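Here the complex is missing a single protein chain, while all its other protein chains stay put.
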Amino acid sequence: MTVAPEPAGRTAEHLDRGPLSRDELAAVVARDIPRGSFVNLGIGQPTMVADHLPADAGIVLHTENGMLGMGPAAEGDEIDHDLVNAGKIPVTELPGASYFHHADSFAMMRGGHLDVCVLGAFQVSERGDLANWHTGAPGAIPAVGGAMDLAIGAKNVFVMMTLFSRDGTPKLVPECTYPLTGPACVSRLYTDLAVFRIGPEGVTVLETYGTTVKELASRLDVALRTLGGW
Amino acid sequence: MTVAPEPAGRTAEHLDRGPLSRDELAAVVARDIPRGSFVNLGIGQPTMVADHLPADAGIVLHTENGMLGMGPAAEGDEIDHDLVNAGKIPVTELPGASYFHHADSFAMMRGGHLDVCVLGAFQVSERGDLANWHTGAPGAIPAVGGAMDLAIGAKNVFVMMTLFSRDGTPKLVPECTYPLTGPACVSRLYTDLAVFRIGPEGVTVLETYGTTVKELASRLDVALRTLGGW
Amino acid sequence: MTAVFGDADEAVAGIADGSTVLIGGFGMAGMPVQLIDALIRQGATDLTVVSNNAGNGDTGLAALLAAGRVRKVICSFPRQSDSWVFDGLYLAGKIELEVVPQGTLAERMRAAGAGIGAFYCPTGVGTPLAENKETRTIDGRDYVLEYPIKGDVALVGAHIGDRMGNLVYRKTARNFGPVMATAATLTIAQVGRVVETGELDPETVVTPCIYVDRILDLSEAEAAR
Partner (left out) sequence: MTAVFGDADEAVAGIADGSTVLIGGFGMAGMPVQLIDALIRQGATDLTVVSNNAGNGDTGLAALLAAGRVRKVICSFPRQSDSWVFDGLYLAGKIELEVVPQGTLAERMRAAGAGIGAFYCPTGVGTPLAENKETRTIDGRDYVLEYPIKGDVALVGAHIGDRMGNLVYRKTARNFGPVMATAATLTIAQVGRVVETGELDPETVVTPCIYVDRILDLSEAEAAR
C-alpha cells in the first residue's frame, strides 16, 4: 500500500490559514489516509481523525484491545462496557467488524498488517525517532501501552502534535531527549504549523500553515528540505 | 495430573493370557488413562484405544488437525469430509467439542496441556528415546507429521508396539538405531508381551502377558527392573 | 475436568502466597471483579500480578493492591486517571513495577502457553525497555529476546461457559482472557452464566475447555444471595 500522493509537486505555504486547530489538523491527517486502509488511531487526540474519514472510503479502524471495524464513540443507549477502544472509551461496532484476543491483535500490529497508525508525541527527531511514552522525569510513572508495538508495526507511522511546546521549545528535534518509543519509525509529522515527511533523505516540509518554511527554519534546529527544488 | 495407579505393588506375570492381540493391548492402554484426561491418540493403531475408553470417564480426545472433543469414526451419512482425524479418516464431533487452527492446536500440544498421547514406534530405548518417524533407509521418504510435537509436548507419552519385530529383533533397545523422534520422552511402553515403565531409574516391568520377566530379560539387551523387590 | 462453582470463595480456594497471578481485562472490560474480590478475602499475599493495567478506582485489582497483597506488578500501562492506589504505592516504594509493551506482554504469555522457550521481538528495540536484554539482527532487522511469562493462576472474565469449561467472550471484553487461560497452571474463569455441554457452537468456542480448571457461574452466585 502506498500512502496518498503528496501535495502537488512543491511545498505549499498556506499563508491564508493560521496555525491549524486540533480539529483542522485531524482533517489534514484524514485527507492523507488512502482509501481502503486499515488504520489504528491510538488514544487521545489522534482519535479525532476518525471524524474526518469519508464514510465511503472503506477505511477500517483497528483498536489494539482486539477489534477491527470499530465505529464512532457510543452515546446513550449504545454504551456497552464490553465494547471500548484503546482509551477505554465506549465505542460502536460497524458491519464487517471482528473481535480477537490480545495476542492476535498485537500479532496484527507487529506483523506489519496495519497501513497507518496515528500517534501523539512529546518529540520526534529528524531521523524519525519517536518519543511519546515517558518523560523520564524523576517520580514519573512509566506507562507504554501499545505505543511501541504501533511504532514498529504499522507500515506508516503518522504523528500528530503541536510543533512547539507551550514554552516555545521545538518538539521536532535533532535528537530526542525523552526516552524513545521507537527509532526511525515516523514517516509523517502533522503539526499545527506544518506537515513534514521524514525519511532517509531527512526532513522535508510538505505544507505550512500560517507560516513560511523560512520562518520554520529559523525556529527549528533541524535542516529542512522542500519539495519542488526551492 | 497423575497417571493411573500402577498395577498392585509388584510386577504381575499374567501367564494365563497369551501375547496380547492389538485390541487387547488397546484395552490395557485405555485402562491406564485417568478419568478426565485430555488425550491424543495419533494415527493408526493407537486410535484403537478410543474404543476401550469408558463413555463416562470424561476423557476428551484431541486431534492435531484442530479439534478437541473428537468422537468415533463416522459411518454412512455421518461422513463429512471437513471433519477428519490426524489420519484423514472421517470422524464425528461430541458435545462440548471445539475447533481451532493449526498454530493453536500445536500450541496446545507443545505447551504441555495434553495429559496423555499414545504413539506407535519402530524402537524405544531404555532411556525413553522414541524412534517412530523415519527408517533412515536410503530412498525412504522422511515424513514426521505431528509425532515430534507430541513426543515433546504431552505430559505422558505412551507407546504401543509389538515388543519384537517379525524377525525377532527387539524393539526395546539400549540405543535406538533409527533416527530419533524425541529423546527421553516415553514414560510407558505397552507391548503384546509386557508393559514397561521408563524413567530416570531405568526400565521397570509392570506386567507380562504369556511370558515371564526372566524370559524377557533373556531376549532383551536392556536391564529390567521389577516392582515389589524381586 | 473443569469444576463449576456458584460460590466465588470456593472458586479461588488454595491460591498460595507468592503466586504469579494473571488477571484479565482491559480497563474494566473483561475484568474478573468477583474473582479478585474473592482473592482478597482468600488472603494470598506476596503476589506478582500480571495485568494490562494496575487497577482503576478503588475496586477490583486496585483493592487487591490497597490490601497490600501484591509485591510486584507486570503491566503495560499502570498510569491512568484513576490509578491512584497503584500510584501511591509505587511512589512510596511499596510495590515493584515491570513495564512491558502491551503486545510483548500478550506474546510472552502466549509463549508460556504454547511451549515456546523465548522469541525475538522487534518491539522496544532501541528504547529503555530493551536495556540489558539480549538483541540480535535477523535479516537486517533488530530484535530483542523475550521470555515467557507463566502464571501459577489466571483469573479471567468471560461471557458464557459450558459445563465442560469451554468459554466464549463478548466484544472487546475478550482481550487478554484467552491468552492468560493458556499460560497458567490453574485457570479460573468467571462467566455470566453456565450452559449445558453441547449448547455452545463448537465453531465459536474461543477458549477450549482444556485451558479452564474452574468456572465461577455468576448467575448462580447471584441467585444464591
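By written order: A, B and C. Residues from 1 in each chain.
Keep in mind that, in the parts below, a residue touches a chain if its C-beta (ideal position, glycine included) is under 8 Å from a C-beta of that chain, and two chains touch if they have at least 3 such contacts.
Keep in mind the model is a prediction, meaning the values are calculated, not measured.
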According to the contact rule at the top, which chains on display are touched by the left-out chain? A, B, C
Out of C:122, C:161, C:177 or C:208, which residue would touch the omitted chain in the full complex? C:122
Out of B:11, B:37, B:65 or B:211, which residue would touch the omitted chain in the full complex? B:65
Residue of A:113, A:127 or A:225 touching the missing chain in the full complex: A:113
Where chain C meets the left-out chain, the residues are 107, 111, 114-122, 136, 138-139, 141, 143, 147, 168-171, 201-204
State which residues belonging to chain A touch the missing partner chain. 35-36, 38, 58, 60, 62, 68-69, 93, 95-100, 106-114, 152-153
Please output the residues of chain B touching the missing chain, sorted low to high. 63-67, 80-85, 88, 93, 99-103, 105-107, 109-110, 134, 139, 141-149, 152-153, 179-183
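Just so it is clear, only the chains that are shown with their structure count from here on.
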Taking all protein C-alpha atoms shown, work out their mean, then name the chain whose own C-alpha mean is nearest to it. C
Which chain has its C-alpha centroid at the greatest distance from the C-alpha centroid of chain B? A
Highest-count interface - the chain pair sharing the most C-beta contacts: A-C
Mean-CA-position distance for chain B and chain A (Å): 56
As a quick test, compute the distance in whole Å between the mean CA positions of chain A and chain C. 30
In chain C, what residues contact two or more other chains? 110
What are the residues of chain A that contact at least two other chains? none
